[in-house]
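A single protein chain has been removed from this complex, and every other one stays in its place.
So that you can tell them apart, the chains are marked A, B and C in the order they are listed, and the count of residues begins at 1 in each.
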Amino acid sequence: MDNNIVIKIGVVGATGYTGVELLRLLAMHPSAKVLVITSRTHAGSRVDLLFPSLRGHYDHHFTAPNSEQLNNCDVIFFATPPGVAQESVPGFLNKGIKIIDLSADFRIRDSALWKKWYSKTHVCPELLNKAVYGLPEINRKKIKNATLIACPGCYPTSVLLGFKPLLESGLVKPSDLIANVASGISGAGREASVDNLFAETSDSFKAYSVEGHKHLPEIEQGLEDIAGGPIKLTFIPHLLPIIRGIHSTLYATLKIKGADVQKIYEECYKDEPFVDVLPAGSHPQTRSVKGTNICRISVFCPNDGDRVVVLVVEDNLVKGASGQAIQNMNILFGLPEGTALDKLALLP
Amino acid sequence: MDNNIVIKIGVVGATGYTGVELLRLLAMHPSAKVLVITSRTHAGSRVDLLFPSLRGHYDHHFTAPNSEQLNNCDVIFFATPPGVAQESVPGFLNKGIKIIDLSADFRIRDSALWKKWYSKTHVCPELLNKAVYGLPEINRKKIKNATLIACPGCYPTSVLLGFKPLLESGLVKPSDLIANVASGISGAGREASVDNLFAETSDSFKAYSVEGHKHLPEIEQGLEDIAGGPIKLTFIPHLLPIIRGIHSTLYATLKIKGADVQKIYEECYKDEPFVDVLPAGSHPQTRSVKGTNICRISVFCPNDGDRVVVLVVEDNLVKGASGQAIQNMNILFGLPEGTALDKLALLP
Amino acid sequence: MDNNIVIKIGVVGATGYTGVELLRLLAMHPSAKVLVITSRTHAGSRVDLLFPSLRGHYDHHFTAPNSEQLNNCDVIFFATPPGVAQESVPGFLNKGIKIIDLSADFRIRDSALWKKWYSKTHVCPELLNKAVYGLPEINRKKIKNATLIACPGCYPTSVLLGFKPLLESGLVKPSDLIANVASGISGAGREASVDNLFAETSDSFKAYSVEGHKHLPEIEQGLEDIAGGPIKLTFIPHLLPIIRGIHSTLYATLKIKGADVQKIYEECYKDEPFVDVLPAGSHPQTRSVKGTNICRISVFCPNDGDRVVVLVVEDNLVKGASGQAIQNMNILFGLPEGTALDKLALLP
Partner (left out) sequence: MDNNIVIKIGVVGATGYTGVELLRLLAMHPSAKVLVITSRTHAGSRVDLLFPSLRGHYDHHFTAPNSEQLNNCDVIFFATPPGVAQESVPGFLNKGIKIIDLSADFRIRDSALWKKWYSKTHVCPELLNKAVYGLPEINRKKIKNATLIACPGCYPTSVLLGFKPLLESGLVKPSDLIANVASGISGAGREASVDNLFAETSDSFKAYSVEGHKHLPEIEQGLEDIAGGPIKLTFIPHLLPIIRGIHSTLYATLKIKGADVQKIYEECYKDEPFVDVLPAGSHPQTRSVKGTNICRISVFCPNDGDRVVVLVVEDNLVKGASGQAIQNMNILFGLPEGTALDKLALLP
């Protein structure tokens, strides 16, 4: 590894929460040189005018998404709504520029499935199989050699990391999985909306999209990859009145009672820098990972029965999005995987 | 008073927070019969589909704003954005229908001033002097005989009730008033906006509109009416990460030290059903009035100096809007002033 | 029913959240006359000094718990920690005074089980079978003739009402039930504690007591009563950064696919004044029941599979505690069941 490496970076679509979180983390990355930051809606205005938290760290102006500067980048991050990245990714790849896409465009390998959930025909389905699903705990080697990385969604990251040890070990019935998950409101993005107003969401709680959430096919694909066969999942998302954080409560059924699940989890993740299996009996809190790339996990078999309950917390904007994107960049460019990602959570 | 009186009511523009709050309170009013509820955007759909909290109390559908049913009402409430009520109010008045306007259209008597702050020429300036400013603690007698009532804004209600005893008694310098006020986010309305998203406002605090807030001219007019002469006010609003509630911290300077301000406040409000002067040394909390029409006030002279500090809390959607509107209706129709407004605050 | 009935009431232990909520609701009850309000810690001080929201509605002082006035009551509510009510309940019952206990003292019929979970030997186990479990939707007739009513816990109310139609109809496997529940922090009571500080709980989320929560045996007993046989439940509580509200996400497995669960729920609760089955596809929010005695329920079979998902919301301090206690009182004294409980939720 070369300590003096400089990675020239473009960020496309930086006015949303994953965009500003990328900029926050890249500002603390010793090898990152952000060349260009684009925005359709804010082109021409200073980035730190929109995000005062960046004052003193960025003197960029937003440029239009077709900025020539993007062609001078080593890597381009897309932090765009579904359907946007696929329009320009093929062109950049042809120029030898690496792509790390935080959107949903390249996560699902089956283009028909993509169309079903995103109501649009994919414009470059031939890339779906070339894209590497950027979950390092599963795909680290492929990521190292990727040209196009599809960063996992926030819910999928949490659910896949939570179920991985159980499915890999073959201890549980793959046909009987439940993911009861709850996300902070930043997960809904930074679009003007009535539903996500403070006065609509604060001091309240609800489930949503019970009949089908867009992350479901991505989670199913990921679980089947891990299990090496079909799975059956009930996935129920909820909206939490917190800014950042996802908490998953996962339920599975042991084939045979009495497995030492604590040991299985510790063993599975013992070399992972960003997965922290808590001591037996702990209950992870979302705030313990606020602002960090860490995923904290606890596992229980209540009353020594055959039901396994797994608790997983992550920061949806870091390990669930921008932090994982940088973890992928670090792997891709041969940097220490934790570069810029070693900061501690804000607590309280 | 006739206990069996039935008041036929129309509510124009009921998809915002003051609208739904009106409906909540009217559902508990024994004399209120809501004939018609209008909405430009939701005409045709059930009211309780938009607001599930109303289930079991309303089976109305929203109608278009030009519904014929409005002509059968005894009174129409307008809970509309600025500039809307003035378009149709003259017509309804001509038909003998009373108007209680919760918007800003008839609060300011000077049409030039109205135009300056609302960037629009008023369409019926001749009504501005006929409208009665609906602050019962100041205008109760005029309200009784009004045909058009302009309900005060949320900030003005709080600031005027807080300064009233000091200005009426002539104890303080009218040229040296400060109102440092903070409002819950419901005060910003139920419009889709980035600025009022949960993820933008929760766990944060800021001042806003320091260079001039739309409620300033209304407050100045009201203070001058009370003082009987010119006043000078610095008015600084802040945005609180709470749903409901306004807290005003008012500063004034005594002409002569040593006044018994506690007694002056208790005396001023001793017969008022909705103004509660707290025991000396108390600090009112916004939650103590959540959901109620009550305004709670404390007054201090720290260190027995010449600075008076007044603390005022109200629920911006009740005493600051819809509750006060119903208080006005009760006065107008000769009902006990507290009808439907005698419920207790939710605490915790 | 006699409209002029006056019920003389004592409230024992009124400094907690269920206590103040009882007082809030009783103040709006036309037949309730609160004679005495006790508190060990605050005896002698005014009730409305501790709870300013009660100003103007109560001029009581807290009395010591052994107040003679309790003997003049028709009914005494206990809003005390576990183990307190059982000390004095037998004496009051002997004097013919009715008891409505909001604590856990008389909810579990098996005294050994009570001891296991509350680490104390029950002092009047002979009353455990005489106490009526005060869930009107299940026990309305028994409540009418009860002398001692054990009000259900907040979680049990929600879980029992949610599973009732499925278990009664025999449609689901009773051995495969999951209750993933989340409660607002008022459920933890008004005791000084580090864990429930704002700075510890706000902007965060966690599961707790995964290995066994005190409400588990009460829920299991209730579910078995409904099912008429053994059940197996995994019960995972979570702590929500909201003040009031419980949201249960319940999972069960259909014996045979294709049941019209929507219809079964609507049928089961069609005559219940305080259970509101939402239209198919709805997601109940806790705020839609804030301050009310209503329980709102939705039911889904995602992807038409064999998994049933039930969503239940209630206000833990109302339907989950003090409102249900008053509902029980209304039944007990032959009043309309909804007296004092017909107010609408605060929204927003």
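By our rule, a residue touches a chain if its C-beta (ideal position, glycine included) is under 8 Å from a C-beta of that chain, and two chains touch if they have at least 3 such contacts.
Model, not experiment: these values are computed from the prediction.
Colleague: Among C:196, C:209 or C:262, which one touches the chain that has been omitted from the display?
Modeller: Touches the omitted chain: C:196.
Colleague: Which residue among B:24, B:164, B:247 or B:343 touches the omitted chain?
Modeller: The missing chain is touched by B:247.
Colleague: Using the touch definition from the top, which of B:32, B:182 or B:297 touches the missing chain?
Modeller: Answer from the full complex: B:182 touches the omitted chain.
Colleague: Which one touches the absent chain: C:136, C:241, C:291 or C:323?
Modeller: With C:136, C:241, C:291 or C:323 as choices, the missing chain is touched by C:241.
Colleague: Looking beyond the chains shown, say which of A:10, A:65, A:134 or A:291 touches the absent one.
Modeller: Only one listed residue reaches the unshown chain, and that is A:291.
Colleague: List the chain C residues touching the unshown chain?
Modeller: 17, 184-186, 188, 190-194, 196-203, 241-243
Colleague: Spell out the interface residues on chain B facing the chain that's missing from view.
Modeller: On the chain B side, contact with the omitted chain comes from 178, 180, 182, 199-200, 202-208, 210-212, 232, 234, 236, 238, 240-245, 247, 249, 251, 281, 283-287, 290, 298, 300, 302-303, 305, 307, 309, 311, 313, 348.
Colleague: Going by the touch rule given at the top, which residues of chain A touch the chain that is not shown?
Modeller: Touching the missing chain: residues 17, 20, 24, 27-28, 51-57, 186, 190, 202-203, 243-244, 276, 278, 282, 284-285, 287-291, 294, 296, 317, 342-348.
Rule of thumb we're sticking to: only the chains that are shown with their structure count from here on.
Colleague: Quick one: name the chains whose C-beta contact count is the highest of any pair.
Modeller: A-C
Colleague: If you average the CA coordinates per chain, which chain's centre is most distant from that of chain B?
Modeller: Centroid comparison gives A as the farthest chain from chain B.
Colleague: At what distance in angstrom does the C-alpha mean of chain B lie from that of chain A?
Modeller: It comes to 45 Å between the two C-alpha centres.
Colleague: Counting in whole Å, what is the centre-to-centre distance of chain A and chain C, each centre being its mean C-alpha position?
Modeller: That gives a centre separation of 40 Å.
Colleague: At least two other chains touched by the same residue of chain A: list those residues.
Modeller: 199-200, 202-203, 241-243
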